[in-house]
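Please read through the structure below; I'll follow up with questions.
Note that one protein chain is taken out, while the other chains of the complex remain in position.
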Amino acid sequence: MSSSTLVQLVLLTPLVGAGLILACGKRPNVREMVTLLTGVTLFSLVVSLLPAVMAGERPTFTWFEMFPGLPIAFTLEPLGMLFALVASGLWIVTSIYAIGYMRAHHEEHQTRFYTSFALSIFGAMGIALAGNMLTLFLFYEILTLSTYPLVSHHGTEGAMKGARTYLSVLLSTSVGLLLLAVAWTWVMAGTLDFTEGGILAGKVEGPMVLVLLALYAFGTGKAALMPFHRWLPAAMVAPTPVSALLHAVAVVKAGVFTVMKVVVYIFGLDFLSASGANVWLMYAAGITIILASFVALAQDNLKRRLAYSTVSQLSYIVLGAALANSWGVVGGSMHIAMHAFGKITLFFCAGAIYLATHKTEISDMRGLGRTMPITMFAFLIGALSVIGVPPLGGSWSKWYLALGAVDAGQWVFVTILMVSSLLNIAYLIPIPIRGFFSSGPDSVPRAPIKEAPLFCVIALSLTAIGCIALFFFADGVYQLLLPLAGG
Amino acid sequence: MTDHTILRVVSKVILPYVLLFGLYVQFHGDYGPGGGFQAGVIFAAGFVLYGLIYGLAAVRRVAPPRVIEILVASGVLLYAGTGVLTMLRGGNFLDYGALNPLHPAEGQHLGILVVELGVGITVASVMIAIYSTFAGRGRA
Amino acid sequence: MMDNVFGLYNYWVVIFLMMTGFYIVISQRNLIKKVIGLNIFQTSVFLLYITIGKVEGGTAPIVSEGFNVYTNPLPSVLILTAIVVGVATTSVALALIVRIREAYETIEEDEILAQEKLT
Partner (left out) sequence: MIKQNLLALQIVIPLIAAPLCILLRRRALVWGFAVLVCWLTFGISVVLLRQVLETGLVSYEMGGWAAPWGIEYRADPLSAFVLLFVSGIGAIVLSSAGLKDTALDEIPVSRQYLFFTLYLLCLTGLLGITITGDLFNVFVFLEISALSSYGLIGLGGRRQALPAAFQYLVMGTIGATFILIGIGLMYMMTGTLNMADMAERLVMADGGRTALVAFGFLTVGIGIKMALFPLHIWLPNAYAYAPSLVTAFLAATATKVSVYILLRFVFSVFGVTFAFETLGLGGVLMFLSLLGIFVASTVAIFQTNIKRMLAYSSVAQIGYMVLGISFASTTGLVAGIVHLFNHALIKGGLFMAMGCVMLRLKSVDIEDMAGIGRKMPFTMAAWAVGGLGLIGIPATAGFISKWYLIRAALEQNWWIVAVMVLISSLLAVIYVWRVIETAFFKEPSARAREAREAPLSMLLPTWVLVGATLFFGVMTSTSAGVAGRAAEVLLRVIP
């Protein structure tokens, strides 16, 4: 099979999977088998494309022309490859986890859940493969809509309210700002194709670059740049596998991926850094990093603390893009993968704790390490990776980001990265520490070991191992991403 | 109005002339002022007069609503049918000349006569229908 | 100046009728009166068309000896159609009023609105 056929298959697999899942709705075992099978098929398809992309091939194909000169087209390039790998790989793990979680929890509407899940992967794949900004926008909206039923899954008043916030922030930013940016780019540049070196050089000047960049950065609501971050904590009403999807697999990653893609392929690194418009974006990202960390520190609800941690971590990636130099871009892109593994582990653990003990507040989790040792250990690994301690994956991306900041002469941001790492330690590490070393409430006798369902434990162990593995495979990721930086 | 003898007698005398005048206006339309619209209204006026004097039931006996409805339809059909016929004959819609290719003038004469008849039937029956519907409301 | 007032008197009549009809439609709450206003309004337009078609000194547009100035027949023909449309509109309006009266027991707009608010 030619690589461009493979790319089409990558796109169609989750869509077909969604249809099959819907068709098998009456038989849960078959339905979940289909989910897993689809995930494995998708992942192997993506992996099979990896050598070609590493070798410099850029498989391309066009579906049809939506507007004259503006087709729905797809191109697979390194950044998209990375995103597709992360999303499709973590989808398998998340599915395993979801099977355990949803069954243990006796959730209703599971067919709708798995179908929407597959559809959102379809959206994520479309975003990863998009060959121009219009295609990306199309799948961006598909992703928003297909995740809505997941967020409002419980159907309670609280869930609906959270889902409403989720949808309204994401839709209003994308329709209100991003679409404007896209249309404007089209009017100015006459093309929306992702081109190496960008398409805006010489087409836009002066303060307009700044406005356009702001439209893109804030319009990509999924990147959760403050003040458009509120949807992330609001979406915490969803079941934990959905939080994993939102924070690690697809949604937020799609957001930062879009920002990265816009910076690299629409603006072009040279043009952006020459225009100087990127500096304010660095500050916006820097402020978000610090502020969100402080907010996270104040949260007692574990999932909410993790949510604000995500807001902060996402801005690392935006910062990487904003630095607009090779180190920054590589570091930022790498952080997509690193943060994905770290954060998904943390969420899996949070969900497992909730399943086993029904605890959601951090203050209640003292001594939990003794009853759930695997979970808590995985949590520790995830936390360390997010903080950026070697030998865990997160350390590499932070290293490159810091290099990028130095390279750009922005010492402020080196400081910010350091401070934020300290804050990370402050809000993440106490949880496992308390879990292992402080004893539980005095009156309660020590409970025996009681882990979450097997499926969940397998999933979270896998991702924790992934965090460690990524430290050693970081060079592969680096090699993959090198062409982005024009090297 | 059963006890107004004068009205009853006079209307009976007038009625045939009203209808006749209606027909005159209808068919004289080619030569002088007149035509389907006016004729239809005059013709219907006869029925309305009859109804006013002898009551609605009497009109409905002479012109049952269902028949009137059919007449409304067939008047329109007569009109449009002529147009279709001209098309079948190879002319444009309502190109009466096509009715008689040898003498277009005669064809036009015939065409306008039939079309006006259609108009007349429709107008008359619509007027009667309107009258009898309004008058019959709340009593039927 | 006087020419404008008296020479164009038929236009003044048209405008007067038009405004009268329009005012009745807007101000009256009784549905029948509204229809009457509508009729006056339409009639004014018919008159406007007749005025347009009139040629000074022209006769009825039927070819006969001794006349060479004829009134333009087209506006009259058009207005005949418009009159038919007007009749049709009036009858539909009246039919609706009859049914409104059956449904609401009134043909006063205020009272209909009041009933709608309640139910």
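To keep things simple, chains are lettered A, B and C as they appear, and every chain counts its residues starting from 1.
We take it that a residue touches a chain if its C-beta (ideal position, glycine included) is under 8 Å from a C-beta of that chain, and two chains touch if they have at least 3 such contacts.
It should be emphasised that the depicted structure is a prediction, and the values quoted were computed from it without experimental measurement.
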item	value
For the chain not depicted, the shown chains it touches	A, B, C
Touch criterion as defined above, residue of B:Ala80, B:Leu113 or B:Ala135 at the omitted chain	B:Ala80
Residue of A:Arg58, A:His105 or A:Arg164 in touch with the missing chain, whole complex considered	A:Arg164
Interface with the unshown chain - residue positions in subunit C	22, 25, 31, 34, 38, 41-42, 45, 48-49, 52, 74-75, 78, 81-82, 85, 88-89, 92-93, 95-97, 99-100, 103-104, 109, 112, 116
Residues of subunit B (touch criterion as defined above) contacting the omitted chain	69-70, 72-74, 76-77, 80-81, 83-84, 87-88, 90-98
Where the missing chain touches subunit A, by residue	64-67, 72, 134, 137-138, 141-142, 145, 149, 152, 155, 159-160, 163-164, 167-168, 171-172, 175-177, 179-180, 183-184, 186-187
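We adopt the following convention: only the chains that are shown with their structure count from here on.
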item	value
Overall pattern in which the protein chains touch one another (line/ring/star/complete/other)	other
Approximate Å spacing (C-alpha centroids) for the pair subunit A, subunit B	79
Intercentroid distance (Cα basis), subunit C paired with subunit A, Å	69
Numbers and ranges of subunit C residues touching at least 2 other chains	none
Touching residues on subunit B, where the partner in the complex is subunit C	32-33, 37, 123, 130, 133-134, 137-138
Complex contact set, residues of subunit C against subunit B	60, 62, 80, 84, 91, 94-95, 98, 102
